[in-house]
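Each remark here refers to the structure printed beneath this line.
Excluded from the complex is one protein chain; the other protein chains are retained at their positions.
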Amino acid sequence: MTVDASAVPVFVAADRGLFGDQPVEVSQVGYEQVQALLIAGETEIGWLSPVETTSFIAEGSDLKYFSTAAALNMYNGVVVRTEDAEMYQTITDLEGKRLGIPGYGTGTWATFIAFMNAYYGIEDPDAYFDVVTASSGALLALVERGELDGALLFSGSSAAARSLPQFETIFSFTEAMQENTGQPLVITGSVATSDWLAENGEAAANVIAGLDAAVQWISENPSAFQQGGEYASLAEAAGWLSEPETTSTVLGLIDEGKWYLSSDSYTTEWMTAIRELVVAGGTLETVPTVEEIFLSPDALPAAQ
Amino acid sequence: MERFKEYSAQIASLIIILLGWEISALIMDTRALPPASESFADLVQLIRTGDAFGPLGSTLFRTTCGFALGFVMGCSYGIAAVLSRTFDDLSKWLLQIAMFTPTLILIFLFLVIFGRTSFTVILLIGLVVLPVVGTYIRDSLRDFDEELDGMAASYKAPLRQRVFEMYLPFLIPSMLAAGRIGFTLSWKVGFLAEIFGFSNGLGWQIRTTYQIYDVAKLLAWLSLFILTLLVIEQMMRFAERRVVKW
Partner (left out) sequence: MNWSVTPKSLLLNALPVAAAVLVWWAATTYILVQPRIYPTPQGVFTELVRIFKNEGPIGEPYTHAAATLWRLTIAWGGGFVAATLLGVLAGRKKWVFDFFSYPVWIAMAVPSVVWVYIFLVVFGIEEMVPILALMILLAAPVFLGTAEGVRSTPKELLEMCDSYKIGTRQRLFHFYLPYIAPYMVANARVSFAYGIRIVLIAEVIGLPNGVGILVGYWSDSLYMAPIVAWGLLLMATGMIVDYCIFAPLQRRIRREAEPRPASKRQPSGNSRLKRA
């Protein structure tokens, strides 16, 4: 199982033995590498965005998204400087302004295009905004310096940006999605090849159960993720500890059950909403069906 | 006295850099550039809690192994290329290719093809160091080659004696010089590989702190990186002086 640093529940589950007897080897890489390894068949389960999974499937990859257990809610989005927050209250106020993005090839940008098409009637965001690319860490520095009016962030930077006093989040993916469809949008979730899922249903079910248990455990033991706590290093790598405010923001959201989702969110309505987002986004010529993208929750046996 | 002047000039430059950093940070007053004092406090914290040693150790381990691999391959290449014209011809283009391949592209390719293990980084470093050390050794050998061989032939020296008493004394200074260049290179390639996706070590720490916009800590890790390199560099210079004297 290969994940990036934001997948804290995966590490917790592995460390506390929440996967039961299921042997799970967890390795941590950067988000981009998760895709490469999964597609290259170097790992069985990877942590991918459902939107990106859809485009991989459309391009012929034999993948299936199979659970939202412990999937990270997509709280990242666009931030502006706090002193500009009056001026830019919604994303459309940034028309013609300098918007920094982490790269044209990134999933975050692809998802952003889909959102602008689907919910804001902006057909060509690249022309609507004055787009500048910069690596994700530099984006915040450039916004703070006033070089950029707004920045579209990856998840890693967004936890920091959400609670730093210098920045104000004016658009977040999951909140925009919830307003429009009533469903959340996640950054990641468990993805595997359909062959592997067909043969290892029980293992997949155990992984899901373990992840749900880990999310539960995290919300019951927030102190383990504070400075000096048992899992402080995990929290640090996920960007929760950069400032005390960040830590309380994140732990607060976890406590409310908003930061990580559980397998309960994995419903037919949710799957349909995700697929409709991709369709409305207009980036794919033919969008695979719900059955092609998602493994039905009933397809797996019960966990041990 | 001479030594004293050398050290004071060296230290003066470091002090000027630190002062420049501190002052520009105070003037700019932004999270993007924290003052030097704040970063060093973070560095001290990293060392005191021992958090610094895990990443430092793994980076150091990979760098050393990769460097050793590249150095041995480079030296063998250099010697073989001088001894055999055919080998030189066979390897010429391959070496040129290795010399000019963009490092970033090598990192991306190695990462997907060989996976994310320490072994991959070691191999990568070895491959980047090989041509640099190799050409250096080859060229310096060639400079003396003709004369030497003529000499050896006229004395009819046996191979063993030729190797130990003629080639090696020549080789050692250039090996040391090539080693120094090679080590800096290894250190940097290893670090870059970590920044672009191997999930531990100093490079990874820098990437993480960078993404969460914790610049003070980023600079703390970077200082640790530079300090270690400087210490190693001093050690190598010391060794070089000793050997050259001998």
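To keep things simple, chains are lettered A and B as they appear, and every chain counts its residues starting from 1.
Following the convention adopted for this analysis, a contact is a pair of C-beta atoms (placed from the backbone, for glycine too) under 8 Å apart; a residue touches a chain by one contact, two chains touch by 3 or more.
Since the structure is predicted, the reported quantities are computational estimates derived from the model, not experimental observations.
Interface note: of A:106, A:246 or A:263, the residue touching the hidden chain in the full complex is A:106. Of the options B:26, B:94 or B:239, the residue whose C-beta touches the omitted chain is B:94. Check B:17, B:44, B:83 or B:243 against the missing chain and you find that the one touching it is B:17. If you put the hidden chain back, the residue from B:43, B:175, B:206 or B:220 that touches it is B:206. For the chain left out of this panel, the touching residue among A:142, A:232, A:253 or A:290 is A:142.
Subunit B residues in contact with the hidden partner, per the touch definition given at the top, are 5-7, 9-10, 12-14, 17, 24, 28, 30, 32-33, 86, 89-94, 96-97, 99-105, 108-109, 112-113, 142-144, 146-148, 151, 165-166, 169-170, 184, 187-188, 191-192, 195, 206, 210, 215, 222, 225-226, 229-230, 233. The omitted chain makes contact with subunit A at the following residues, 32, 35-36, 39-41, 59, 103-107, 132-135, 137-138, 141-142, 145, 147-148.
One rule holds in what follows: only the chains that are shown with their structure count from here on.
Averaged C-alpha coordinates put the centre of subunit A at 37 Å from the centre of subunit B. Residue ranges of subunit A in contact with subunit B, taken from their complex: 5, 27-30, 32-33, 36-37, 40, 42, 135-137, 140-141, 144-145, 154, 156-157, 159-161, 164, 166, 233, 236-237, 239, 242.
Of all residues in subunit B, only 30-32, 51, 111-112, 115-116, 196-199, 207-208, 210-215 touch subunit A in the complex they form.
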